[in-house]
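Worksheet for the structure shown next.
Every protein chain of the complex appears in place save one, which is left out.
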Amino acid sequence: MKYERALIAVAIVVFILVLSYAVTLGAMGSTLPPRDLRLLAKLYLWLAINPWTRNLTVMSPEAVTSIVWDFRGLDTFFETAVLYLAIIGTVAIYRGVYASSKSREVPISEDEVGMSPIAKSVTKITLPIVIAVAVAIALHGHLTPGGGFQGGSTAAVILLLVLVVFSLQYSIRMGITKGSTLALRSAGLLGIAVTSILVLILGLLVGCQSFIFQNQPKAYAPVGVPAFLDGMLVSGTLILFNIFECLAVAAGLTLTFILVLTHEEEIRSVMKGDRHE
Amino acid sequence: MEVLVLTLMAIVALLSTVATYLAITERDLLTAVIYSALQSTAYAIIFYLLMAPDIVLVYIPVAVGLYPAVFIVLIKKSERYEGG
Partner (left out) sequence: MSSDFHLVAYLTGIVIISLFVNMGVSLYGMFARPSLIKKLIALTILSDTANVFAILVGYRRWPPGSIVKPPVLTELPPTPERVARFVSTAVDPLPQALVLTAIVIGLAVIIFLAVIIMQIYRTYGTTDVRLISKMRGERR
């Protein structure tokens, strides 16, 4: 029947409406969200920026970023590890496939490969705009909604568009290769690792107690990264974490797209070589 | 105002259910990806109405931009129609 699926979709909608009415009458208890927050959430909101309790605050008006990179920084650190293990898994599946092998030798001009000139011109115009937006999202992550993850994935979208529109061969000639993105990603991860122990090193140099993922001075660890830099609110380590995470996410996702977009013939030839060995 | 916001949220949630149903039952995988992107858009609006601008900023590039791109490359490299 032609309209069978539309009919079933309407039936599902009616089912939801009727069931919701049953739930409202008390069939499954209350579905209302609470009027007040839990104590933990209140404490996070209270301590996000609070210059009167300097021993506990993060000095960032963005509660989400202060949880992501300060209150629960170790959580995010290991979640970042999961992210890059997945990317390393993708790289491991494509071991031996070098997308640059053929295209390095033969010089190609921009007009020969990729999509139409209209698409290329539009991409050329939007590339700097979107990169600027992504960097702004990452740099203002401690002030406004945004941060390293958001900026990195926004930059990855436009880099994917460049890879598709200008074709993989041309992008590789312009320097977006497996090696360069891997190096940028590793630089970002190294930056995150160094930032996480920055205050610890500072404390060892000064000779007082300090912790990993410490940002502002704490009660028994009176060292920290300054929250204000030349009158601007930078929230200590948060801005560094956001910059490095943006770099690592953008480069890591672009790396997987370079591998995913590699030509089938190249991969199949590598697979055949594996089989004959 | 609260009722207005919740009404919008309920409409968008019903839209996402319809899009999910169509995406799952569609034989042509390319059309299924487009329905999935429609469902992602509905979820992005729900995130916005639930007062989570951070999630909206990360969800729109990922779920409306990158997921469909990955799936379209995957469909181009394998097969377009689901058998059976």
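Going by the order they are written in, the chains are A and B; count residues from 1 in each one.
Please note the rule applied: a residue touches a chain if its C-beta (ideal position, glycine included) is under 8 Å from a C-beta of that chain, and two chains touch if they have at least 3 such contacts.
Just so you know, these numbers come straight off a predicted model, no measurement behind them.
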Option touching the unshown chain, where A:A6, A:L19 or A:L190 are the choices: A:L19
Subunit A, residues in touch with the chain not shown (by the definition above): 12, 15-17, 19-21, 23-24, 30-38, 40-42, 44-46, 48-52, 61-64, 67-68, 72, 75-76, 79-80, 82-84, 86-87, 89-90, 93-94, 144-145, 147, 149, 152-153, 233, 249, 252-253, 256, 259-260, 264, 267-268, 271
Those residues of subunit B which, in the complete complex, touch the missing chain: 1-3, 6-7, 9-10, 13-14, 16-17, 20-21, 23-24, 29, 32-33, 36, 39-40, 43, 46-47, 50-55, 58-59, 62-63, 66-67, 70-71, 73-75, 77-79, 82-84
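To be clear about the criterion, only the chains that are shown with their structure count from here on.
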Whole-Å gap separating subunit A and subunit B, where each centre is the average of the chain's CA atoms: 20
Residues on subunit A engaged by subunit B in the complex (per definition of touch): 5, 8-9, 12-13, 16, 62, 64-65, 137, 145-147, 149-150, 153-154, 156-157, 160, 164, 253, 257, 260-261, 264
Contact footprint of subunit A on subunit B as seen in their complex: 14, 17-18, 21-22, 25, 53-54, 56-58, 61-62, 65-66, 69-70, 73-74, 77
